[in-house]
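All protein chains but one are shown in place.
Chain lettering (A, B and C) follows the sequence in which the chains are written, and residue indices restart at 1 in each chain.
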């Protein structure tokens, strides 16, 4: 049998030894959107031992121009991204163990999934979850590789607990306005470039080439041909509540509350109930089918309603596609799920 | 119906107008290996109108760590890359017209396929074919985007006839030794990064953002964090035989000859007969099956023989996998195909 | 003089990618507040800041010849 990694082992900083190491390592990829799927594909092709992949969303047609694991079929069937990702990744490499979770990640459920992980790859689209990842990274001493992209821009940094500053050192609080595909659009190559930098750093860490890690924050604009690195010698804040001497991991202790999110790049609002609950699906299906065709798979029930498409997840979340504003989504939600008497808290 | 390109149109240099342009454009992707498949996927996801994709090779297990359109199944079945690429690309976007050719490209057959093409993307792995592409680019005034990658390095340049120097200006003759995945190995992110730069340039040209094209040659090392651009103000050679005042397109007038190639990264030698010929496949199959299991699909017949695997293409080419040296391959070839009396010319 | 480089969204909002300012002795925070008021640059106080290609916080005092880079946070992915 031909060695499928022969040309990767021939790259001298990895070699046969690095390849063997890679095949014993376990990474968590948080988010299976554009960056998550690009990183997952590269690392699974590279022969990583185990991947835990977490995503709360379903595949949409407007994802396809940049989210490489998915096809038109999965957009039509509204397959959850984590499930579609696992299916494609196993066709690429059946030797990699892939644990896929359709899950709205928070501090509590992530804390359970993060044990024994060697590295976290950021495939998220918002800073709320990144600040949670950052606290978990510090608490469990697991490095994480930040990546973000919008328009033709991208940025990335490799956070190594005990060695580099942490995200909370760089931003004293969660940035209120970040560039996203909603504000700036997004082109595929900006995603691929950001993910290429992330995966390269991941390969260095996982093959124990720690001295080769990039120590600066990298920022680029692939359309306008700009690239800049920023040194981090003065980045560390000794008073930092996430990585300093008197740390409290503030983002691990948030109160659970129902809240409303606007998801990246989809004119979609997510409503999450404050406590885990199961809906009565047969009741909902009966109620909804007067408005449009109701479809369901093992993870999600979808239905057209006026100009919206509702996706009701078994974990209680409801996505309202086509809703641009939170109030609009809230009133739709209340029409169908009013009996739940949710105390909806709007997160800004 | 949701607009699948909404977030690409929101990127202001493209916009709705650029998206409409992209959907009318036709590109030729030469080679469906690592760079070819990465570029093809990004551009098909982006909504390009038509892609002609040409490749002479079959999917191998050792391709999978970096060639993103392919899965283990296609490596097992030895599917020709052009066919496997088309199949995956159509699942991603059925609106793009994809013409796939399992073909050992040369000046003569490329000249027929290149008419009406708006742009050529370099997904090749050798300079012989690039010098042919370069002459065709000049003769038919079609830009091409050079890309090459090995180890953790990559380089790219956008050749615009009548505006920039051509490849022949930069190299007075075909470079004898180039870095390849055979000499330096290769890692996936170096491929993705090179392809990201190529696709970005392609998007600029195809959406008529000509003023945004990068005018310098770009060279990087993603592992060691180096990146450099080289200005081309002094690159143009007025005496150049490919783009100068007295041009002869020297690489379009090569004599056809049988020759032997070592393919990139696979311990594989290709033998191509001097004239197109069809083998008697049933005879060959009968003869080979005493040595090992013979399989065939509509493009290729494969068989194990000692430590080698032979792949006999319907166009007359034979790939000998497992052969590291040309002489070794030649003697295997002669055992089975001696009656063809080929005058084998070794290209160095 | 201080050279200020603007990246990403800030370039588009300003219509240029750099300016030269006579702000030696100011802190980074003072510079950002002034830019926000003067050019109506939304969210400039939330940008990441590098001086001479090294990350710095808002209390850093600018010296003549410094190059300041203002980088808006990117959240998408």
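Here is the rule we use: a contact is a pair of C-beta atoms (placed from the backbone, for glycine too) under 8 Å apart; a residue touches a chain by one contact, two chains touch by 3 or more.
This is a predicted model, so every value here is computed, not measured.
Looking at the complete complex, one finds that the omitted chain is in touch with B.
The chain not shown here is touched by just one of B:80, B:151 or B:189, and that residue is B:151.
Interface note for the absent chain: among B:3, B:228 or B:331, the touching residue is B:228. The chain omitted from view is touched by exactly one of B:217, B:243, B:260 or B:332, namely B:217.
Between the chain not shown and the residues B:6, B:22, B:136 or B:181, the one that touches is B:181.
Touch with the hidden chain on the side of chain B covers residues 31, 33-36, 122-127, 147-151, 153-155, 165, 170-171, 175-184, 186, 191, 194, 217, 219, 221, 226, 228-235, 237, 264-265.
By our rule, only the chains that are shown with their structure count from here on.
Centre-to-centre, using mean CA coordinates, chain A is 33 Å away from chain B.
Here the CA centre of chain B is 44 Å from the CA centre of chain C.
Separating the centre of chain A from that of chain C, both taken as means of CA atoms, is a distance of 30 Å.
Multi-chain contact residues of chain B, defined as those touching 2 or more other chains: 12.
Annotation for chain C: no residues touch two or more other chains.
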